[in-house]
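What you see is the complex with one protein chain gone and the rest in place.
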Amino acid sequence: MIVIVKPQASAEQMEHLLERIRQFGLQPMVSTGSERTVVGLLGDERLLPEGALESLPAVEQVMPILKPYKLVSREFKSTDTVIEVRGIPIGGKQIQVIAGPCSVETPEQMRSSAEAVKAAGCRLMRGGAFKPRTSPYTFQGVGDEGLDYFRTAADAVGLPIVTELMDVRKIDLFLEKGVDIIQIGTRNMQNFDLLKEVGRLDVPVILKRGLSATIKEWLMAAEYIAAHGNHRIIFAERGIRTFETAYRNVLDVTAIPVLKRETHLPVIVDPSHAGGKAWLVPQLSKAAIAAGADGLLVESHPCPEEAWCDADQALSPQQLMTLMGDLRKIAEAIGREL
Amino acid sequence: MIVIVKPQASAEQMEHLLERIRQFGLQPMVSTGSERTVVGLLGDERLLPEGALESLPAVEQVMPILKPYKLVSREFKSTDTVIEVRGIPIGGKQIQVIAGPCSVETPEQMRSSAEAVKAAGCRLMRGGAFKPRTSPYTFQGVGDEGLDYFRTAADAVGLPIVTELMDVRKIDLFLEKGVDIIQIGTRNMQNFDLLKEVGRLDVPVILKRGLSATIKEWLMAAEYIAAHGNHRIIFAERGIRTFETAYRNVLDVTAIPVLKRETHLPVIVDPSHAGGKAWLVPQLSKAAIAAGADGLLVESHPCPEEAWCDADQALSPQQLMTLMGDLRKIAEAIGREL
Amino acid sequence: MIVIVKPQASAEQMEHLLERIRQFGLQPMVSTGSERTVVGLLGDERLLPEGALESLPAVEQVMPILKPYKLVSREFKSTDTVIEVRGIPIGGKQIQVIAGPCSVETPEQMRSSAEAVKAAGCRLMRGGAFKPRTSPYTFQGVGDEGLDYFRTAADAVGLPIVTELMDVRKIDLFLEKGVDIIQIGTRNMQNFDLLKEVGRLDVPVILKRGLSATIKEWLMAAEYIAAHGNHRIIFAERGIRTFETAYRNVLDVTAIPVLKRETHLPVIVDPSHAGGKAWLVPQLSKAAIAAGADGLLVESHPCPEEAWCDADQALSPQQLMTLMGDLRKIAEAIGREL
Partner (left out) sequence: MIVIVKPQASAEQMEHLLERIRQFGLQPMVSTGSERTVVGLLGDERLLPEGALESLPAVEQVMPILKPYKLVSREFKSTDTVIEVRGIPIGGKQIQVIAGPCSVETPEQMRSSAEAVKAAGCRLMRGGAFKPRTSPYTFQGVGDEGLDYFRTAADAVGLPIVTELMDVRKIDLFLEKGVDIIQIGTRNMQNFDLLKEVGRLDVPVILKRGLSATIKEWLMAAEYIAAHGNHRIIFAERGIRTFETAYRNVLDVTAIPVLKRETHLPVIVDPSHAGGKAWLVPQLSKAAIAAGADGLLVESHPCPEEAWCDADQALSPQQLMTLMGDLRKIAEAIGREL
């Protein structure tokens, strides 16, 4: 950590700063330049409470040197982590497209969804039994029995299932139903009590990026899970909130190579929620794979216009099939497979 | 709801659109202009699932006419709601400054905090026993016993207490300790399960704005609480995330008059978290009151530089006292009192 | 245009609204619903001054139906426009990578830059003689003679040149030197006097997106150029400003398919300025091409670390060569060529 001292700081204020630094078990190293005095801190800067030095009268600015995440960082583990889910690798050479409906509706809808997902060549399936909805008056998901419909339909075609957990009180149910990957949604990326609980489980977690979460905050959210013992974490970029109103969110493709450099964990992309429109999904999917994503989360539905939620962003079975063919070509162009 | 039809839509696609509208129990009214055909929908547009019409081939754009919130809206109740907390009115002519430390630390720190808050003339006190922290490695709050320290200290000087709830499993504890106002923090503004639960309580709720929540999403989050039965909701603006890095967040003063027009509920402001620096608190507080806020949430600490968290944003007892004097003058200038 | 009337509007206010609409040569069509009255406007809504109806007491909201741009829109011309620059097509099946240094430095640097650009297989070259710099104390470009260095070097290898125009007073110089494509930079996207002037020229224009320009504002800026007579416009996405600080800007790949749907004009991408780091350029370039971009603007330099500006974002000759090979595979995977 580097502390920049105010030009007008008094000798007494300076002494107080050095004393405080020593109180936290760190060693100050003063370097007096022509325009500014700078104090370097030797020792582990993570010992300092946030804001502890900033509040002192001598201090102009405090600049951290170390990154605040550790277990999830590439420095901690330099090789790519491949997470296996019932034999399906995520984070390796093979790219995984996780498809399925936004929302679990009926056993029949899940059955035909699962068949379409399987037929398109996808190896994992997604679907939500509990839905975070902006309005209290819209469909909130079918709830507990939805997991049964999903489990049954996916088992029939042999697909592992991915579904969103919003409430710590549902964890037992998720374990009982054998959910293969637990998804933590955008709005819960910093629901720290939930992160701690999934950190104690032995189930892989897809951690979606918060709507306006920085890369650093996202890595710290994953660090919460890892610090509680669960190291099987998959990052899912799903678009960020900006000033633009012509589409729902802005898919942040730059996050893909940046995350791949900062962390050893897999990175996937959700083009459906990012763009918010089915017609955008193919181009965004291709961009994500070309930029190095390890997989996708794609919404598909047996009959999109009759979907109970997000009807305008689901792909039809035929569109999903076409997309898989197109993505295969991109995968090959960059030396991967799908 | 107004549907704008694509110029190139076929007669068949148009017919399909009208049929779908009728299936949802609404009456279409077609109006053919020189450049565009427009379909108005008679009936309650809230009957339509989101995205249901957008997915149809004839549709270019769908524009809602009705606002999606009801119970919290000014249309539903035209007069200002004043929420009484142990005799203290929030939302009336009198402005309330809720002060106290970021975090509950020790019984002694809470005792001297309470005395300073009382001495400055504040009528409610804030403090956190459970802290949402970006890093898993930093201080997470003292937990359950913190509520005891807080309750004891506040009772000694007769101040109602405000504290943050992050986990549904802590609700019984909050009720048992008689928390006077429950705060829902920024990161939980769209934790819908938590909103539903506090919606079932008979305790006033301060609902902080999400870091990048729109006014509409914020009103919808309040609508969740109201729809479950609890109408005593106080909005708290606390700065939004933007591109600017010179300060932590941007205090959105425009939100104050806009909310006061859209909702009948009280609106307060947290200048401490918005600016992130103690030296900014006085100017931001004055701006908030001048813009029409019904109160403030201010961080204060007996000895800011020794605070266990956010040391650089707490006011000292003397600074709090001075602030109250300055705000009293602003309050009088706009015909209110403090 | 649709006007939503306030629920509490009086009959007199309503009458005033209808009268004003007629004064602007439009025909009002009133439709009274159960919760809201709506007024449709028949005629060309572009006749209305901005804000003219919003200021009336009866009006709650005004919603435009027509898009405000015309000449650049896909409705105006449904087929893709291909812009030919000395025989090189931009906007067709072939993808163009326009490479070269951020800044013109010396004749020798331009000579070796041009050779590297040519050797890598690029068909157009970029370079700046006038540089918009955040600080008045940093290198501002070599100025007029820079265009000579550039022209000479590019002519030697037969490459058309692209360079940025910042000041209307330099137009004659640009014409005299035969600049093949004039670039309008990010900071000048809404320099309307400059747009009008290049609108009067017979030279293709690359119009970069403003740092926080919406798609609609960007299309309107192009409409300025088109409305003054110059229809040879190329859009260049170069990253937008967001809250994220881990990289310079966020490359908005969603803008590519959205623009390709809204306009008939070519769309290219500048991955160098978007990411701000050379190591990000390959992944961002691949994503842009996969998403449908018609070309790229890439910074390259004979010796990046010695570049006079943006040293950390230029590719070396070898890196440019490798990139071209990688992009060729992506181009083939999507049925295009490079």
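In order of appearance the chains are A, B and C, and numbering begins at 1 in each one.
The rule is simple: a residue touches a chain if its C-beta (ideal position, glycine included) is under 8 Å from a C-beta of that chain, and two chains touch if they have at least 3 such contacts.
None of these values were measured; they are calculated from a predicted model.
Asker: Have a look at B:21, B:162, B:265 or B:284 and name the one touching the chain we're not showing.
Answerer: B:284
Asker: Which is it among C:180, C:223, C:270 or C:294 that touches the chain not included here?
Answerer: Going through C:180, C:223, C:270 or C:294 one by one, C:223 is the residue touching the chain not shown.
Asker: Could you tell me which of B:275, B:302 or B:317 touches the chain that is not displayed?
Answerer: Looking across B:275, B:302 or B:317, the contact with the absent chain belongs to B:275.
Asker: Looking at C:30, C:119 or C:168, which makes contact with the chain not pictured?
Answerer: C:168
Asker: Counting contacts across the full complex, list the positions on chain B that touch the omitted chain.
Answerer: Touching the missing chain: residues 212, 214-216, 240, 242-247, 250-254, 256-258, 274-275, 279-280, 283-284, 286-292, 326, 329-330, 332-334.
Asker: On chain A, what residues meet the omitted chain?
Answerer: 2, 4, 7, 29, 31, 33-36, 38, 40, 42-44, 63, 65-66, 75, 212, 241-243, 245
Asker: Quickly run down the residues of chain C that touch the omitted chain.
Answerer: Chain C touches the missing chain through residues 20, 46, 49-52, 54-56, 68, 132-140, 166-169, 187-188, 190-193, 196, 211-212, 217, 220, 223-224, 227-228, 241, 277-278, 304-305, 307-314.
Heads up, the rule we're going with is that only the chains that are shown with their structure count from here on.
Asker: Quick check: how many Å separate the C-alpha centres of chain A and chain B?
Answerer: Measuring from centre to centre gives 26 Å for this pair.
Asker: Determine the centre-to-centre distance between chain B and chain C, using the mean Cα coordinates as centres, and give it in whole Å.
Answerer: 39
Asker: List, in ascending order, every residue of chain A touching at least 2 other chains.
Answerer: Expected reply: 212.
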